[in-house]
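Omission of a single protein chain aside, the complex is shown with its protein chains in their original locations.
Moving on, here comes chain A:
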C-alpha cells in the first residue's frame, strides 16, 4: 500500500517539477506568446500607383484627409540649434508637432518632462502622446538631428490601418533582435503605441529603469518591449523595395553610391520618396527644406494621387 502511494507521490512531484522547469525555461526565451495580430512581414511597402487606382476618388480623398501625424520630437537644451532648426523646418509639416525636452529652456517652449534618463524620458513622451492623441492615429518619433518629409510618411502608411500594430522605419538586426533605428525616425500606429503604453506597466517585460545591466539603447529597448506585445519592427520601403528611412545624410549616401554605382549614382542611391535623413548640420537642414519643398525643374508634373498643402505662415517651403 505504502509503496504504491509513494510512487504516485513521486510521480506527482516529478511531474510538478518538470512543469515548473519547463515554464521557467519558456519565460527566459525572447519569443512571445503567439498572438493572432502578429506582423511577421519584416517590410512594409508604399502602395503602388496600380494599387491606388483601385480606390475611388472619394475614398482616396478620405484617406488623404484622415491621415494625420503626431510628431514626437525629443529635444534637449544642449541641442538648441537643432531644436530651433527642426522647429523652423520639417516639423511644420506634422499635423501636430510636439517637442518634449529633458529640461526647460529659456529660449524655446516644449513639454518639460524633467527627466535626465533617456529611456525614462522616452517612455514619458510616448505615454503623453498616446493620452493626447485626439483623432491622430500615426506617431512619428524623432530627434531634431533627423530630417523628415512627412508627406512621404503619409504616402507610405496611406492604405495601412492604424488599428493594426505598425512599427516602421529603418529596421536592422542585432543578434536576434530586430529593431527600428532611432536615427532614421520611428513610426508607430495607434495600436502599436497603445500596446506599448500598456506594456510600460509591466516591470518585468519592460522595466522603467531599462535594462541597466546591458545598457541597451532606447531604440533596442523599445523593440524588446514591443516584441512582448506581438509588435515587430518592419522596414519601410518604396514600391521598388528601396528603404525610405535613412540614418545617413544625403551627402553620405551619394558618396556611398559613387563608390558602389559609379555609372548610375543617383538612381542607385536613395528613394525619390525618402522619408528621413540623418546627420546633417542645421544649415544643411535649411538647404534641405529648399531642396525638398521648392527646388525643381519647371514643367515637370507628377500627377500624384494625393494632395498636401503647404503649412500656414511658413516662408521656407
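By definition in this document, a contact is a pair of C-beta atoms (placed from the backbone, for glycine too) under 8 Å apart; a residue touches a chain by one contact, two chains touch by 3 or more; residues count from 1.
Assume contacts and distances are computed from a predicted model.
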- Note on the structure: In UniProt, out of "Polyglutamylase complex subunit TTLL1", "Mitochondrial ribosomal protein S21", "OSTM1 protein" or "Glycoprotein-N-acetylgalactosamine 3-beta-galactosyltransferase 1", the chain dropped from the view is recorded as "Glycoprotein-N-acetylgalactosamine 3-beta-galactosyltransferase 1"
- Give the residue, chosen from A:62, A:163, A:208 or A:251, that touches the chain omitted from the document. A:251
- Task: Out of A:80, A:111 or A:287, point to the residue that touches the absent chain in the complete complex.
- Result: A:287
- Item | Chain not shown: contacting residue from A:86, A:101 or A:152 | A:152
- Hidden partner interface residues of chain A, rising order: 49, 64, 88, 93, 149-152, 154-155, 238-240, 250-251, 254-255, 257-258, 263, 265-266, 269-270, 272-274, 283-284, 286-310, 315-317
